[in-house]
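Report on the following structure.
All protein chains but one are shown at their positions in the complex.
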Amino acid sequence: MAENTDKMVIDGVELTGIWKEFLPSRILYEDVTTEFLDEVKKLPGGSTIVRCYQCGTCSGGCTLPDFVDKFNPRRFIDLVRRGHYDILVNENKDLVWKCVSCQRCTHRCPRGVNTQEVVRAIAKFLEDRKVFGKLTNDEAFDEIFMEEVIEDGRIDEIKIVKDFYAKTGRLKEMMSADQLSLGFKMLTSGRIKLFGGKIKDWKKVSQRLKEELQ
Amino acid sequence: MSYEINDVKTGINHAKGMNYHAHDIRAEMQKLEEEGEIKIGHIIGPYKEEEVMYGIKKKVPLDMHYQHKSCGQCANLPGVPRSNFYYRDKLGIKYYNDMQQTSCTAWNYHASGLGNLVQLASVAARNWHRAYEEGYNFTIHCVTSFGNYLEMRHLLVGNKELRDSVKKVLAKLGRELVIPEEIVHDSEIAYALRDKILAAADPKRLEGIKGLRAVEHYGCHFFKQVSDDIIGGKRPIVVGGLASHLGVQMEEYSKWFMCCGFGFRHILVNREFTRSAQNIKLKAIKQEVDPDMILVNCTGCGTTFDKTQWIQKAVGEDYHYPVVFYSQLAALALGAHPFKEAGLNFHVTPVEPLLDKMGIAYS
Partner (left out) sequence: MKTVLVIGGGVTGLKSASELAQMGYNVSLVEKEDYLGGQVAKHKYYKLAPDLRLAGDVIDPVIKAVESNANIKVMKHSHVVSVSGSAPEFKAKIKNSKGESEATFGAIVVATGFGHFDPTVKQEYGYGRFKDVVTNAEVEEMLNPNGPTKGELKRPSDGKIPKKIAIFQCVGSRDRQVGNPYCCRVGCVVSTKQAIEIKEKYPDSEVYVYYMDMRMFGRGWEELYGKAMEDYEVIFTRGRGAEVTLKNQQLSLRAEETIMDRPIQHSVDMIILAAGMAAGEGTIEAAKVLGIKQNDYGFLSPKDDFLSPNESSKPGIFIAGADKGPMDIENCIVEGAAVAAKVAGSLKN
């Protein structure tokens, strides 16, 4: 425990630091709530969350834990099912986005849970509740990727890189010497084009997509 | 939420299988005595049988008590051993207040987490021999000593090496290894004597006690350390049983089994733990029951409950629950002066409001 040097006087007796420290209780709950389970159940892709019984096969084969600490699909599902919203937000809000959709979990779940879809549904559930303040790099990239796909129907490499740096407030970084030289090399070797082509009649598809995703 | 205290009647139930025998240490002790390995300090005088669990009965001696006193009680709360002697005087029970008794040294053992087993067992055997040579039944005031002696008995009966080492030590003192037939705590004796206490009680005092609401708390070392030789088994009834016999209404709260937080080592160097555990206990007691007093049988628990209520003000809680030991309650019922004879003035949390409720005069 950090040394707390605040003073407190009770009944004329002066107490500082460790003499008035109390340990917080870790007892978890009085009531299980199924409020969050019911919400995630109704989100697209989330309906199979009710089948999970925590066997751990999904997390056992998951790709992410090799690289990302604490990424654990079984745990995300358990936190939602048990209603531990605070823990879900505090511990995991930066993690649920990182699923790479390799589908090993879905492929193997013995209970028929569409694990990858459920994890995405949990991410959407958190997004709907606006728990995210400053966007992380992953979240920012996800957002502009989707925007570009919906607006233009295709990804323009230069545009997306520029938008990504702009969204995360790092335009200056993009203008650094090695980034620019890298960009130049890619341009001259034909890996990226300065102006990407347009897709014919994309506007109609874009309109339809926007309606669906509302 | 009030509950009734009933004598435990579990019995040996067929459902546990015909060949199941609860571990009864007395049978093993008998065998060792026949082999000449140990001596058993048999119970002298009248006794009462109370059920422990699985149908095993414990013989509680009703007379000729060797008073093994408690360090913590004599130092912090001298009213408690005084009350122990008081109610025996009133009931005409003979006892021996040994001036040569040593501490059981279990505080050191539990606080440091290290134990010199031969030392602990030898000290235990030495005290047992003191009672034996004076011709009294061994009774214990302190819950820590009680747990310690139960453990030592268990280890001595089961382990020949330990017995031989202890015998060597005792030989240097001119003593031999005598294990008492029953290891009995004073609260179990008070429970066994409850009818006699009620019969000899002062009617005016009983009037005052009747209808008071209390919660009970047992020391961890009383029933959790060696859990198969306590009246009431895994949920003891001795304090509540005595109190409800005298007319107190016992109330249940959701943290009944929880440790008070005394912790031996924690009370010395880790007091935030004790404070925090008390926070949870007192909060439950206040929110669910709000009793007139807290009844305890353990030195450490009594001290902790008594002295940790004030610091709860640091987190905005205000508690004033007087802590009363079972023997002080018995002494008050028999007509003791609350300060001169029951020693309630040594308690930190004020007991005056409780005495007012009981209608006992004090100056």
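Chains: A and B, in written order; residue numbering restarts at 1 for each.
Quick note on the criterion: contacts are C-beta pairs under 8 Å (C-beta built on N, C-alpha and C of every residue); 3 or more make two chains touch, one makes a residue touch a chain.
None of these values were measured; they are calculated from a predicted model.
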Omitted chain's touching partners, listed by label: A, B
Which residue of B:Gln30, B:Asn97 or B:Ser254 touches the chain not shown here: B:Ser254
Hidden-chain contact residue, picked from the options A:Asp31, A:Asp66 or A:Asp178: A:Asp31
Chain A, residues in touch with the chain not shown (by the definition above): 26-32, 34, 50-51, 53-54, 78, 82, 84, 87, 111
On chain B, residues whose C-beta touches the chain left out of the figure: 1, 3-4, 6, 8-10, 13-20, 22, 53-54, 232-235, 252-257, 284, 288
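The rule is short, and it goes like this: only the chains that are shown with their structure count from here on.
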Euclidean distance of C-alpha centroids - chain A vs chain B, Å: 57
Chain B to chain A touching residues, read off their complex: 271-273, 275-276, 279-280, 310-311, 313-315
Chain B-touching residues of chain A, taken from the complex the two chains share: 1, 8, 10-11, 15, 18-25
